[in-house]
Every structure is written in C-alpha cells, then in structure tokens.
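Heads up, the thing below is written out as structure tokens.
Heads up, one of the protein chains got dropped from this complex, but the rest are sitting where they should.
Our next item is subunit A:
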C-alpha cells in the first residue's frame, strides 16, 4: 500500500468515525482495548493494554486515530490498562464464538468466491444460534458480522461469564460434536410398564437431534406407499430388505413408542447410528475453538470498520439474521455517496451494495465503497483524481 492510499484511507476512516454510531459493549471501562494503526509496510503493530481511561471518549478517540482495526477484550478486568495479563486481574469474560470462512468445510480461501464464503458462514451461524438459543437457552446474545469473512456471537449471560477455559472447551466440543460417543446416545430405561427398553436419550443434546431426525423420517414415510417407503429406507447403508420391512412396520404401527424414544421396535436403534453422521454434518457449526477457549481474547468492536475490507463490523438484530446480506448491509453509508478513481493491479469483479462492478487492470472510477474494498485488500492503489 503506497502512502497516498494510506493517507486516503486514514482520512476516510476518520470521516466515518466522526459520524459513526458506535455500539460499545457493556462494562466498556472494565475491558482492554486495542487497535492496529495504518502503517507502512506489510507488518502490523497492535497497540493494546489500553483502558477506556487511557483512550478518553471512544468516539473522539476513534475519529482522531482513525485506526485500521479496533478491538476490545471479551474479558473484564480490575485494571484493564495494566501492561501484563497478571496485573490486569481477570474478573470474567463473555463467551465468544467465531465463525471464520477459513475454517468452514467446503471453503477454500484461495478459490471460493467472497460471497459464497459469506453464505457458508451464514449457514453455520444459523446452526450455531440454534444451539445457543435452543440447547443452551442463552438470553444475552450479540450477533455480529465481523466485517471480514465471518460472524461473531457474544454471549453475556451471567451463568457463563466466569467459566474457565476447560469449561468453554466443553461447549465447543458440544457444538462441534467432538468426542461424541454414539453408544452414549442410547441407554436402557424402563418404559411405563417397567420393562427395560433400549431408549434413545432424547430429552436433549445430540440424542434429541437424532430423535427429531428419526421422527422426521417417520413423517416422510407416512406420506408414501409401501414400495416407495421401503425404497427410501433401503437408501441407508446396510439396510436390507428385511430390516427395511421391520422399520416400516415400526414406523407405521409403533409411532408412539418411537416418539417416546423407545428404539426396540423394528430395530430402530440401527437407524440411530446410521443417522448420526448425517445429523452431525448438517447441524454442527464449525466454530473456531481457540477463540472461544481464550479467556483474554480481543474481538472486533461492532460499529467499527474492518481495515481489510472497508466493511462495517455490524451488530445484527436477531430477527434480521435470516435476511442479513453482508455485501449490502455492511457497506457503510459514508462510502456510498461518491465515486473515486483507483489503480487496480489486475481485473476483478466486485459485488457490493447490490451492484456488480467490473474492474479492469489500470485506472477505474468506481463507487467509493468498491474503491475502498479494493484498496484495503491490497488489490488497488489510490489514483490521483
């Protein structure tokens, strides 16, 4: 990045912050703050161990510094500005989840288009929220688009803020189904008449997820004639004619037992193991483990700008998650009002703000958000106007 580009971006980021509506986290004064300034060269220097007291008013500080990236700590400290972690005095930390396209299955950061990465990340986010809201029943969730390639979720329920790293790893493993023991999904329980039955532990957890899948399959089968149903059941690896027949009978005649989790009928317990890999693949969420287990992590500030895209780090109201389109909704208004000229290294296509812009190598006059996007990514330099 040349000096003219750097100066331009610094100036425009500053303009953004002068009008930006920042949404600092609760207890901002008990958190550590950090930022990465615009500097020459490829190296980045993080300035951290700062408290809000050191910074003064957050809005004017950001307007003045116009940093490239802005972070705050998930943790709350007695003395957030102390220069060593020990001296800070850790009190508690938000439970933070990070979904980064880098870690998503089916995404190759070199090959996958930016829009497709973001779509994959969104699907993973929806799965994650299902765990957090349904299984964990957390009340205080902040869903945030990271401004880059993924999403963050900050959980601030009091019951989890003091959990240590090991306990947080348990949550990660739960969501990612790590060390899930398929045998532990079943147990022998007495039914209402006291007879011991192989029962799916369907009251919660992964057992409940598999149970739902089995009942969904039963629903699907219900609408089919016998031949069609048998064919559907035989799609499962290792299910032969005989097993399929038994299963069909169980689905048709023993629905109540299935609903109660009793898996004896028709050998339905076989289905548990057959469905599990499918359930895990569809429902797990590939959250980045180190982010969640790190009790002292710095996370991007919602409302700030991502210095690698020029997009805003956006808090997403829960009801808007389904409709959120980062390539439209995270484009800062500040960068949509005018056109600028940039010098691109090579041709490219940029989808932003609902419009597609074709870039050719050399000078291009483009919407500012497109220019900023290319410059922050290192794909273009500012041209003289």
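Some notes on this structure:
Definition applied: contacts are C-beta pairs under 8 Å (C-beta built on N, C-alpha and C of every residue); 3 or more make two chains touch, one makes a residue touch a chain; residues count from 1.
Methods note: contacts and distances are computed from a predicted model.
Its UniProt record calls the unshown chain "DNA primase large subunit PriL", which is the correct pick from "Mov34/MPN/PAD-1 family protein", "DNA primase large subunit PriL", "Sulfur carrier protein ThiS" or "Zn-ribbon domain-containing OB-fold protein". Screening A:141, A:160 or A:248 for touch with the missing chain picks out A:160. Of A:26, A:240, A:362 or A:378, it is A:240 that touches the chain left out of the display. Contact with the chain not shown here comes from a single listed residue; of A:59, A:205 or A:308, that residue is A:205. Residues of subunit A that touch the chain left out of the display are 134-138, 157-160, 162-163, 166-167, 169-171, 173-174, 177-181, 184, 201-208, 237-240, 242-243, 270, 273.
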